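Only one protein chain is missing from this complex, and each of the others stays in its spot.
Order of writing sets the chain letters: A, B and C. Residues in each chain are counted from 1.
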Amino acid sequence: MSAPFEQTQLAGRAGHLPPAGPTRPAAQLPPAGAPRGQVLRALAHRPTFVLGVLVLAWWVFWAVGWQAVGVEPFERTGPLLAAPSAAHPFGTDDLGRDVFARVAAGARPALLVGPFGAGLATVLGGALGLVAGYFRGWVDNALMRSFDVLLALPTLIFLVVLVGAFGTSTPALVAIVALLFAPGIARIVRAAVLVEMGKDYVTSARVQGETHVRVLRTELLPNIAPLLLVQALLSLGAAVLITSSLSFLGLGAQPPSPDWGLAINEKRVLLQAAWWTVAAPALAVASLVVAANVVADHVAETASAGQR
Amino acid sequence: SFGSGEAGAAGAGGASGGSSAGGTYALGLAEPDSTINPFTVSDWNAMFVVGLVSEGLITQDGKGGLVPRLATAWEVSGDDLTWTITLREGATFNDGTAVTADDVVATFTTITGADSLSPGASAFKDVLATVAPGPGPGTVEFHLARPYSDFPVLLTGSNTTILPAGTSEQADWKADPVGAGQFLLTEYTPGQGVRFTKNPRYWDAGNVLLDELHVKFYADAQAQLLAFQAGEVDQVAADPTVLRTLGAEVKQSAPGYTKFDGIFLDVTVAPFTDVRVRQAIAWALDRDAIVATVYGRNATVANDALYFPDYAVQPGGLTQRRADTAKVAELLGGRRVSFTITTVDTLQTLAEVVQQQLNATGSFDVQLSVLPSAQYYADGADTPWLSAPATITNWARRLPSQYVSQLFATGAAWNASKYSNPQLEQLSAQYDATTDPGQRQDLADRIAAIEWNDVAVVVPAFASSRLVLAQDVEADFASGQDFSGGFDFRHVRLS
Amino acid sequence: MGGPAVPEPAVPGPAGPVEGTDPTGALVHVRGLRIAVPSRGGARHLVDGLDLDLAPGGAHGLVGASGSGKTTAALALAGHLPPGAEASATRFQVAGHDVLALRGERLRAFRAGTLGVVHQDPARALNPTAPVGPQVAEVFRLHGQDRAAARAGVLAGFERVGLPDPPALARRFPHELSGGQQQRVVIAMALAARPRLLLLDEPTTALDARVAAGVMRLLEDLRAEHGFATLLISHDLHLVAAHSRQVTVLAQGEVVETGPAGRVLAAPSHPVTRALVAALPDVRASLGAPGPTTAAPRPAAGPPASTPPETDPPATDPPAVPVLRLRSVGAAHAGRPVLHDVCLEVAAGEVVALVGESGSGKSTLGRVVAGLHPATGTVEAPRGVQVVFQNPDASLNPRRRVRQVLRRATELLGGEESPEALAARVGLPPDLLDRLPGQLSGGQKQRVAIARAFAGPVPLVVCDEPTSALDVSVQAQVLDLLAELRERTGAAYLFISHDLAVVRRLADRVAVLDAGRLVEVAATERLFSDPQHPVTRDLLGAAFALHRRAGTPGGGRG
Partner (left out) sequence: MSTTAPAASSGTGGPGGPGATVGAAGGGRSRRVGRLLLTRAVQLPVVLLVISVLTFWLVQVVPGDPGRNALGPYATAEQVAQWNTRNGLDGPVAQRYLHWLGGFLTGDWGTSLRFSGPVRDLVMTRLGNSLALGLYAFALLVPLALVLGVVQARRRGQRVDRGLTIGLLTVSAVPEFVTGVLLLLVLAVKWPLFPVQSSPDAGSGPLEQVRLMTLPAVVLAVAHLAVLARMVRAGTIEAMAAPFHLTAVLKGLPPGRVVRSHVLRNALVPTLSVVGTYLGTLLGGAAVVETLFSYPGLGALLVAAADRKDVLLLTSGVVVTGLVSLLALLLTDLVFLLVDPRIRFGGRT
């Protein structure tokens, strides 16, 4: 059928202004099939896109360079639970540590586990979902029933077991996130593929003699890619927060790790006494997730402009 | 099964306001972890439930004094080997049968039996030889294996509440909650809570002013705090977070010391084989800061010797250790020592502060390994709490000599430090056997000096239990809410 | 393209009194409509300065080469633009509304109250997840009818457009209908709204001549009765001539000629129009006179000018080496038998046309041949049968660019041509290669689908209405391509078409399908000159009648 992230332009939207009026959204859309530079230039005119990119860059900066910059996430550098001030922009925690320094240093685990975990989950779930929905029949049954086993196991129980098996090192967390999210993504992707399979373009490709692998890759994948992107971005936040679930189970990363999820769980008791100790890491996670999604939205909008 | 007044109050979500004078007292606990059985109960929440219904011979008040409960008197024989207990006349179990010497004998026989599952058994090992009915009516004789001047204190410990003779260790006590305590268990709903009503047959029923007691289960400490703020419960433990949240203006009750959190150093493993390293650690800690940060000031600075501040004998002559970076550097000779501290998640804050303080001296590079309790206290030879080189473990209040015999004696079951010192053991045994106060003081000084010097365990502070109470709670608690305090709700009422 | 001065349509033409172009009385009054999408080299104009006037009850034709902007212009009247497009006009009045300025509820009300739209691509115009009946009933409901009335309206509407068994059909989903049935559903849906302006975008491409004639007659009747105006877009100039009074000719978005249908089509002044019309007599000639028939409605009227001898290859005997052999093939949809005992052989290099009424099972047979539909009986088909689907749009992946599609097809089918060359063969300008299917016009999509199927040597191609959306000149080019490929590679075609002119021009033999049975298979010339079966005669007669009427400039109501 058609492409997500595209829009049917209704009258009353862009382009229907009276003759003289230049139109805003249309002006921001790059021409169809425009070269990359032009797309980028169009994106650069979108303030929320620019903001999103800046936020992402900001976290990447801290993830890579917090040691070089010399923030002190572990030392006691101020009074206990000091409110945000010039010296401590996000205040201090119950051990007198600078909350900003901890959040900055926490960007590293977040940016390792989040994107890689979500990415791996999406690749895994996407691939298996595609295969299940495409071949249907026993392949579908075999794959989906195995995933059902994982989906039917309560998440937290599954987590306990996975942590028991892999531990809580960063690569282990990436693997855990992937295993935890892949079944759900596979199911969603399979559902989308089942719908696509009802459309003639898949038949046409097969009639042309296209191999199964290429049908999956070049015909179906592009059509479920927007869905996969949505899934990947939604998994991002959950992946960053995986340590929070783990620490709820008493299995989190080791203190004094500045991990965001860990911090949120540990400091939540301080929500009333010192809201900033929770708010800072929570906002960090939120800003990362929101920025990634907003940037992706903008890219999807520009990319789909002029399609259909 | 419930009075109408109480049902109405509970329905309205209110903690108090029952129709009769004393009202319903509500408090929050985490759901008990272990089986609810006075013999085997081991976690504090379960002890609470059991302790409200059952009654021991003796308990301790908040200052370490002994309080007669089912026993009215206790005295030791001339050879210091037989303690005779006199039982309270007229005391009955909640089923109406009298508490007799046979019941006491049966209870202690079960606890100390060869196949006993009671966690209390260890306290009597090598101390109690036999129990038998005494010569007089209502008396019981405890025959000791060695002289033990603090023996009555052992009777205040865990799992020593008296149950009718014939009660099996394996019985489902919850189904038939028998005991001689202040309350009757009327309803136990897993996941939700327990309801108690006053036991009219309690020997001191006149002083139990509450009509009902409602224990609600909150798995989450924060939920408990919120419940307190919302008025759903009448008390909440005064941990630093609670105090910070509620502010200084709240009504508090501070019934006494309950525990210490010790940093156990395995003296057989480098770098702790070197006593200077152990001492350096002890000298590196800023104990005042720990008391403030970790315990919210509900603690007293300790000096690495295991004498609780409320214990009758206090050792003297030791310099109080305080953070001294120069001394640390001197002891270590400029070395930088790295090691990992292993601990359980409930002690994470202390571990983090200790790590922070040690690392701040520049002489240490400390890593942490914080484990969930099931893992930390796991079974087997390599259980972390006993086998890791440096651990932080909390210990409930016990007698000084108990710590020696259980933590530092050769072959002691819980010797996480792998420390042994025949001289210490000998002094400790002497101390147990002595009744003369002057001699005891002298022995205590020497024991403490050894502990202070050898630093098998660093004890930064003794923690006390403290409660924050709702405005309408009247009367202070005489003792801590634990087994040794007997979960005493006498004189407590709601206005 | 510049072209000569565009005729000023505001000047009253020699049309009848009803067609007053007084702006105040006009239903549609458009001046200088421009629709542009941004493109690499600045804005690209899909419609460039369109003027259009349409009086209430008027009948206007919009013709032009494929991709000239007809659909875009028509949908603009409904207030719809392609995504990202911008429109401007000096005047843009439809039924008294400045459509470009309408928003929200007023736009909706305008659409509900004024418009009926027959989309070019009926298959995709219908919601795949709802039965067709309710989709039409919805329009009645929108106009205030109750459930029962709406249901009755649907059944009556279906009946009128010649759909079989309306109650059962109404419960089916769009994909359970044949192409022509879908198209008729869409027509019924457009009529349900009692529109004042009916936009007909290629309304009969999937219909056989008889049904098409019936539908057009129905439209004429309703127009007379209700006085709505029609804007008819079609490549079939006969149809336009027969059913429009005024005609506007578009070329690359610009109006090149406008005026009374008779004059424009009979005496075209602009080269573009001339090129379009040039094919007219030829087509009529190629169709030839109907043979002796009883079924043709007006057999005696207007004999063709001449009956020139055909240059088709002589009809061959049944082939010796069949590339396709069907023996008593049957097939069913959802348990309902659709094909019965079909026996057919197609030789290598042979073109067998499959004709028959809409819904007779042609597409199903095509799918059976391609192995896409289970069948009973024996189907001996070569490997690698290619299919040009009846609905090219759905068969193109919305996320693959034309270039990717063509390049991959060449690889798969072992062809040698570059995508550019392949595109050029079907008359696609190279700048379309980097577009997605959604950015193409109906005819352009169809040509991509054709180019794809012919990207390499194949033994047999099933062409299901491959030229229905193409204007005559492109159509001719495509037919030449087919002929040339067949010469070169020896490909055989199973050629499904309603367009008998095309059939006659291309096919060696013709098979006539009626309600799932082959009723006649004959060499093309023989079939046209001497149809045996009444069904065949019906088909031929209807086709002839439609084209004959085109000979009467001024439209069918004259």
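Quick notes on this one:
We take it that a residue touches a chain if its C-beta (ideal position, glycine included) is under 8 Å from a C-beta of that chain, and two chains touch if they have at least 3 such contacts.
A quick note: this is a predicted structure, and the numbers were derived from the prediction, not measured.
Taking every chain of the complex into account, the absent chain touches A, B, C. Between the chain not shown and the residues C:110, C:228 or C:389, the one that touches is C:110.
Among the residues B:36, B:87 or B:299, only B:36 touches the chain that is left out of the figure.
Of the options A:80, A:290 or A:303, the residue whose C-beta touches the omitted chain is A:290.
Interface note for the absent chain: among A:91, A:226 or A:258, the touching residue is A:226.
Contact between subunit A and the absent chain runs through residues 1-8, 10, 25, 48, 135-141, 145, 148-149, 151-157, 160-161, 164-165, 184, 187-192, 194-195, 197-199, 226-227, 230, 234, 237, 240-241, 244-245, 248-249, 261, 264-265, 268, 271-272, 278, 282, 285-286, 288-290, 293-294, 297, 301, 304, 307-308. The chain not displayed touches subunit C at residues 75, 78, 80, 108-113, 115, 117, 119, 121, 124-131, 133-142, 147, 150-151, 153-155, 167-168, 170-173, 175-176, 186, 189, 193, 332-336, 372-374, 393, 438. The omitted chain makes contact with subunit B at the following residues, 7, 10-11, 13, 31, 33-36, 40, 42-43, 115-117, 119, 121-122, 170, 172, 174, 189-193, 216-220, 222-223, 226-227, 229-232, 371-372, 374-375, 377-379, 385, 413-414.
Just so it is clear, only the chains that are shown with their structure count from here on.
Using the mean of the Cα atoms as each chain's centre, the chain most removed from subunit C is B. Looking at A-C and A-B side by side, the one with more C-beta contacts is A-C. Separating the CA-averaged centres of subunit B and subunit C is a span of 90 Å.
Here the spacing of subunit A and subunit B, counted between their Cα centres, is 48 Å.
In subunit B, no residue touches at least two other chains. The set of subunit A residues touching two or more other chains is empty. Considering their complex, residues 1-3, 6-12, 14-20, 23, 26, 29-35, 38, 198-201, 203-205, 207-210, 218-219, 222-223, 225, 305-308 of subunit A touch subunit C. Partner subunit A is touched in their complex by these residues of subunit B: 221-222, 225, 240-241, 244-245, 292-293, 345, 348-349, 351-353, 355-356, 359-360, 367-373. The part of subunit A that touches subunit B in the complex is made up of residues 74-76, 80-81, 94-97, 249-251, 254-256, 266, 268-274.
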